[in-house]
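Removed from the display is one protein chain of the complex; every other protein chain stays in position.
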Amino acid sequence: MPNIKVAILGATGTVGQRFVQLLQDHPWFEIAAVVGSERSAGRTYGEACRWVLDSEMPAAVREMTVLEDTASLDTPLVFSALPSSVAGPIEERLAAAGHIVCSNASNHRMEIDVPLLIPEVNPDHLQLIDIQRQRRGWSGAIATNPNCTSTPLTMALRPLLDKFGLRRVMIVSMQALSGAGYPGVPSYDSVDNVVPFIGGEEEKVESEPQKMLGVFRDEKVVPAGFNTSAQCNRVPVLEGHLESVAVELATQPPIEDVVAALRDFQALPQELSLPSAPGQPIVVLDAPDRPQPRRDRDTGNGMATVVGRVRACPLFGYKFVILGHNTIRGAAGGSLLNAELMVAQGYLG
Amino acid sequence: MPNIKVAILGATGTVGQRFVQLLQDHPWFEIAAVVGSERSAGRTYGEACRWVLDSEMPAAVREMTVLEDTASLDTPLVFSALPSSVAGPIEERLAAAGHIVCSNASNHRMEIDVPLLIPEVNPDHLQLIDIQRQRRGWSGAIATNPNCTSTPLTMALRPLLDKFGLRRVMIVSMQALSGAGYPGVPSYDSVDNVVPFIGGEEEKVESEPQKMLGVFRDEKVVPAGFNTSAQCNRVPVLEGHLESVAVELATQPPIEDVVAALRDFQALPQELSLPSAPGQPIVVLDAPDRPQPRRDRDTGNGMATVVGRVRACPLFGYKFVILGHNTIRGAAGGSLLNAELMVAQGYLG
Amino acid sequence: MPNIKVAILGATGTVGQRFVQLLQDHPWFEIAAVVGSERSAGRTYGEACRWVLDSEMPAAVREMTVLEDTASLDTPLVFSALPSSVAGPIEERLAAAGHIVCSNASNHRMEIDVPLLIPEVNPDHLQLIDIQRQRRGWSGAIATNPNCTSTPLTMALRPLLDKFGLRRVMIVSMQALSGAGYPGVPSYDSVDNVVPFIGGEEEKVESEPQKMLGVFRDEKVVPAGFNTSAQCNRVPVLEGHLESVAVELATQPPIEDVVAALRDFQALPQELSLPSAPGQPIVVLDAPDRPQPRRDRDTGNGMATVVGRVRACPLFGYKFVILGHNTIRGAAGGSLLNAELMVAQGYLG
Partner (left out) sequence: MPNIKVAILGATGTVGQRFVQLLQDHPWFEIAAVVGSERSAGRTYGEACRWVLDSEMPAAVREMTVLEDTASLDTPLVFSALPSSVAGPIEERLAAAGHIVCSNASNHRMEIDVPLLIPEVNPDHLQLIDIQRQRRGWSGAIATNPNCTSTPLTMALRPLLDKFGLRRVMIVSMQALSGAGYPGVPSYDSVDNVVPFIGGEEEKVESEPQKMLGVFRDEKVVPAGFNTSAQCNRVPVLEGHLESVAVELATQPPIEDVVAALRDFQALPQELSLPSAPGQPIVVLDAPDRPQPRRDRDTGNGMATVVGRVRACPLFGYKFVILGHNTIRGAAGGSLLNAELMVAQGYLG
């Protein structure tokens, strides 16, 4: 069993905290360094971090000193929870210096030679790493995970595209407060309210699935052909993005076949038994009023995509509800599973 | 100025309370009777009614005795806030007995000779009253207002259909808790949660606009030709239904023309200066993050339809956000405006 | 290791669901019967129960048939989650018939020969069982656990009374919605609101601790001498009762001694390693803004009492904040620990 030392960039933020939480007792990875801003540097993680998660801060990191300088990092694997305002160049320098960077930041997601990866969806896109190294002359590499709203959507679309073909996708999201980070949304804006706007979100949701569901051919990814329209809303929920989705397929399968395609979906992470892979990538609920964020977000330890209310749509043929845990599978957990896949595929350790 | 005595059926429920609240100091109507269930009958309204609105219970009704029997009612106008489980036959008996019944119940909405009415949208459908009386031999009549989610949607669609033609409408609603009545949604289900299901709601939203936007010809209403798909969610908001809407028009006007069509929409209630008509039926907001339920639901005293984020949709051409106050314009206020139109049109008093 | 079959009364309600949840995989107890109302009787638990907890319904009970008649019960141990409106006579009949009834209902709590029990606080009060059997001629017995607000309060008062003496206790509670059961508090009353009243609650909190902290002497419990005043409020929180408490002690120890007395408190359930006993009965937090319901209610699997902000009070000498999980330690979990103590003390199996 591999034992790989990892560093976490942006370790004191909410996504950074999720990395710390999920890496506690991880069978393959061990936190060797926590990196923070100038403000945190030099203090212990326990002092520097305003821990906001409901679980306790792992004792192992509490006494670690927060580093600022990334040049001295010597861990083969680096998880990036940096804000996109600063992530770009830092991640590039680390990749150039030989580190494998698994990033949750949006900066490099859409670059032609950077894998935008969901292990259940497009593991073959990892081949972009070789192109990336070639073109950039890097010994390390950057791999990214998608936006928190794109993640469960793309997971659910994978089997539908494979089995029935995909023409059009209309999605309206009801996104959790934690998606805005911390302090994030002021409570004065969220009580008894919904905010029908999240900056930059709709663009991401309309573009990222195209790349992930695209075909890797002749050293590049050919975007999938379907079209998407997204409308994103912020609702007073702590964790778990809920999505009302309508899809137009290339064929007209009966509803039960669509349910079966989702429910029976199996993928590489499950075959490889990756440590963070959920037993079932997509869980379909039968109750008429599920999934619900609070009651279903922890399905598969927050790594599964939960689907419900699969039914006929008068316009597109099919509509259903999708739920994904935005700060686990949609952020830190997604990056972590990417790293596990890279280990299993021999890119690491 | 007319002075018309009115009775309220289901007066102690939440919609009934809204009727009581909106009829306080009304220039034309005066509450002469409050009707309730067997349990309330004989007690004063103050005793029988667990008042849940934030304003105070009007002193005028506090001492009125709640009636159970509707046979003895002698008011020309009756507002019905009855649950659909009992509304049907009671409303029919009252119409047969010569009362004008303005009903918020769903029972008769889709009947071929019953007007499903939004005064700004289809005032001409009032002609169905004559057909109704003819066919049923009634001296009174039943007029209904649409479902709380259909109301602001249909209002916004009216000018779009008139100016540009309408092909397809995709709507996802985020509906307020008050829409479920009182006690309605248990708080244990709504805190930190969204429920992606509201029984019977999607069917109503997919059918009612067709009738209201249909053309009255040869003594009946020919449904409008466009198709609709609805997905309805319950969010932790007190009042105000928010709707993410995408529309496909028959033509391709520039966005600013769509905005203008909505903003400049004028209608009969405004021309007639009906007491409860909002100055502007549709208010378009420019801020990128509006409308928001808590901050915008009271626009036009809760009688206006508020629209925002009008923008291009990659699939349908146009998408925007709609907000309507569900217990005012979407329920009691809608019925009240219907009654005011009937007075102005000579059907009453 | 004992293997004792148990029945749950009121099994489909929220407290009943907690019993089912906590008894899943219990080392000593096995659910042999679930009892419900006439409405549920004859249906499977899965059909009859509207499961509201966030965890999944245990598969083991899903297919069990809900019984109505309690006469035929043959389990030595019965947990009662019955509402106080019906619990009284049913629990008495079962005790007379030889069952040990561990009840969460308030009916018998204050009866002179019925133990009102918190295993960490007054295990010796179990001796009341012998008096009870003698006086009532029962082969079985009734033991009760206190009200959800009294539980953590009494737990925190135990070491203070023992070490410093107790004169007066002023408590203001901020209680979770789940305390009202399901459907319980309508969401329309709880959003953006606090309700400063909970029927019957203040009386219970002012009386129950007196009995539990009383001394067992000459076959009865002599109530503790201190006085209590309680003010109870309902806040928009799912689980976890928060209590602002001020206490006047008989002596004037320094604050750190009070903290030490709470933190170092050890009791019988911990010595006996009862399966549901928390490692530490009272957990004292140092952060200035803790305990918080959402972040700290699950301390010790929801069985610990969490204390924070121990500081000087200008009036009473000492004030602090207490948090307890109301549906675990304050209800089903409390009853369960009582049963475990009775087993360990030889009253059962």
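For reference, chains read A, B and C in written order, and residue numbers begin at 1 within each chain.
Basically, a residue touches a chain if its C-beta (ideal position, glycine included) is under 8 Å from a C-beta of that chain, and two chains touch if they have at least 3 such contacts.
Computed from a predicted model, the values in this text were never measured in an experiment.
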Query = Which shown chains does the chain we cannot see touch?
reply = A, B, C
Key: Listed residues C:Ile90, C:Met174, C:Ala331 or C:Ala344, member touching the removed chain   = C:Met174
Key: Of A:Ile4, A:Leu238, A:Val259 or A:Leu272, the residue in touch with the unshown chain   = A:Leu238
Inquiry  = Using the touch definition from the top, which of A:Pro89, A:Gly137 or A:Pro186 touches the missing chain?
reply    = A:Pro186
Task = Please pick, from C:Gly42, C:Gly165, C:Pro196 or C:Gly279, the residue that touches the omitted chain in the full complex.
result = C:Pro196
Ask   = Can you list where chain B touches the absent chain?
value = 54, 191-192, 294-295, 298
Key: Chain not shown, touching residues in chain C   = 168, 170, 172, 174, 191-197, 206, 227-229, 231, 233, 235-238, 242, 244, 246, 288-295, 308-309, 313-316, 319, 321
Task = Considering the whole complex rather than only what is displayed, give the residues of chain A touching the chain that is not shown.
result = 14, 52, 177-178, 182-192, 236-238
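Here, only the chains that are shown with their structure count from here on.
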Centrality ranking, top chain (CA atoms only) = A
Ask   = By CA centroid distance, what chain is farthest from chain C?
value = B
Task = Averaging only over C-alpha atoms, locate the centres of chain B and chain C and give their separation in whole Å.
result = 48
Request  = Report the inter-chain centroid distance for chain A and chain B in whole angstrom, where each centroid is the mean of the CA atoms.
outcome  = 42
Request  = Between chain A and chain C, tell me the centre distance in angstrom, where each centre is the average of that chain's C-alpha atoms.
outcome  = 41
Ask   = So which bits of chain A are touching at least two other chains?
value = 191-192, 294-295
